[in-house]
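Every protein chain of the complex appears in place save one, which is left out.
Let's look at chain A:
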Amino acid sequence: MNILAYLIPISLFLGGVGLVAFIYTVRSNQYDDPDGDSRRILSDDWDDHPKP
């Protein structure tokens, strides 16, 4: 049963990483334009170098 001492913190930590990532995406306005974002991936504007 000692394995629980590792597994529970690990599962909580991994879940927490997902939660923090989600909160980050919400805070940085990544859900404002879902339609546009799914189309922007097709544009070849900044393929060679990142947008300055």
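The rule we apply is simple: a contact is a pair of C-beta atoms (placed from the backbone, for glycine too) under 8 Å apart; a residue touches a chain by one contact, two chains touch by 3 or more; residues count from 1.
Convention: contacts and distances are computed from a predicted model.
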{"item": "UniProt protein name of the chain not shown, from \"Putative copper-importing P-type ATPase A\", \"Sulfate adenylyltransferase subunit 2\", \"ABC-type branched-chain amino acid transport system protein\" or \"ABC transporter permease\"", "value": "\"Putative copper-importing P-type ATPase A\""}
{"item": "Touch list for chain A against the chain that is not drawn", "value": "1, 4, 8, 11-12, 15-16, 18-19, 22-23, 26-27, 32-36, 39-43, 45"}
